[in-house]
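As you look at this complex, bear in mind that one protein chain is not there, while each of the others sits in place.
Then we have subunit A:
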């Protein structure tokens, strides 16, 4: 299980400082949910963690600074799925999931039998075996999200960075995807960092939460510590009531003004 530490992370895009002074830690096998208003920099944070944006400060996985790793080595530690992944309509599910093996395949070489076996077993685990030769363009929203997850899992990275994994999914599929992520992380000891815009949902699944606002960390801690009426009122400009639900997890309700 891999521990993620972030020290004094700052991201400047163009002339705009999007994030600065971000510090946090995620214990090995834990789930951190990053929340924040639209445009607060949640996705930017995730992309910086994945090494996709120039940033200052340090990101360490198990004490190893990612800055010192080659891109391929980094890709074996962190798997990243963007909010709206590009899914080439005529690529098959199997070929797409196989792309996750890229960090293990020689630059101009081709995949080994081992790579295909890993891919096949991931597809089987996500109940996608029967879809293996189907084109991505012929999948439903829920299936697409599972396929993206499969691609991230074939990477066999101990840290999973998921940007809004439930975007555009209906209620049932949101639940399925998050349950799946939770099962996988418990089974494999994956460390998960997600952005989630649904606060109650985030509060139900995450071990810890971080609220991003004003270009930095506004609050972090357990879901009960972060999801308070006062913090949400201030940073989301929303009037809410927070109730305590099952297992002491907070539930956020919108209140009509």
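Here is the rule we use: contacts are C-beta pairs under 8 Å (C-beta built on N, C-alpha and C of every residue); 3 or more make two chains touch, one makes a residue touch a chain; residues count from 1.
We adopt the following convention: contacts and distances are computed from a predicted model.
K.L.:
Under which of the names "ABC transporter permease", "Penicillin amidase", "Oxidoreductase" or "AzlD domain-containing protein" is the non-displayed chain listed in UniProt?
P.N.:
Options "ABC transporter permease", "Penicillin amidase", "Oxidoreductase" or "AzlD domain-containing protein" narrow down to "ABC transporter permease" for the missing chain.
K.L.:
With the full complex in mind, choose from A:4, A:75 or A:242 the residue touching the hidden chain.
P.N.:
A:75
K.L.:
So that we can see where the missing chain sits, which residues of subunit A does it touch?
P.N.:
Subunit A touches the chain not shown through residues 47, 50-52, 70-76, 78-82, 85-92, 94-96, 98-100, 102-103, 105, 107-108, 110-111, 114, 116-125, 129, 132-133, 135, 137-138, 151, 153-156, 171, 174-175, 179, 182-184, 186-188, 200-201, 204-205, 245-246, 249, 251, 253-254.
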